[in-house]
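Below you'll find the structure I mean.
Just one protein chain is left out here, and the rest sit where they should.
Take a look at chain A:
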Amino acid sequence: MEHILSFFHQHTELIYIVILSVFLGVEVISRVPSVLHTPLMSGANAIHGVVIIGAIIVMGKAEQDNYLALILGFLAVILGTVNVVGGFVVTDRMLEMFKKKKH
């Protein structure tokens, strides 16, 4: 119990951010037209690609002889980049078509 409390205490700021972000996320997209569901899903998909930062840190901290970290980190960087780049490009492609016919 004490450990849980001290863990909570150590991370108070992060926990605040989490809780506020939850409300923010809900608030930000509370009323989306269904036309935009797909691009929004795809755009959000690209944003969670922010996990790539973790992959870069893992990779950047790996020791030269730690092959597990090097190989998995390298894979993680590739996968994360595909998620980010592919996600934003695909979303842009979709939205480009929406724009064209709005004149």
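Here is the rule we use: a contact is a pair of C-beta atoms (placed from the backbone, for glycine too) under 8 Å apart; a residue touches a chain by one contact, two chains touch by 3 or more; residues count from 1.
As a working rule, contacts and distances are computed from a predicted model.
Student: Which one, "NAD(P) transhydrogenase subunit beta", "Chemotaxis protein CheA", "ABC transporter permease" or "DNA-binding protein", is the UniProt name for the chain you do not see?
Tutor: "NAD(P) transhydrogenase subunit beta"
Student: Touching the absent chain: which residues on chain A qualify?
Tutor: Residues of chain A in touch with the missing chain: 3, 7, 10-11, 14, 17-18, 21-26, 28-62, 68-70, 72-102.
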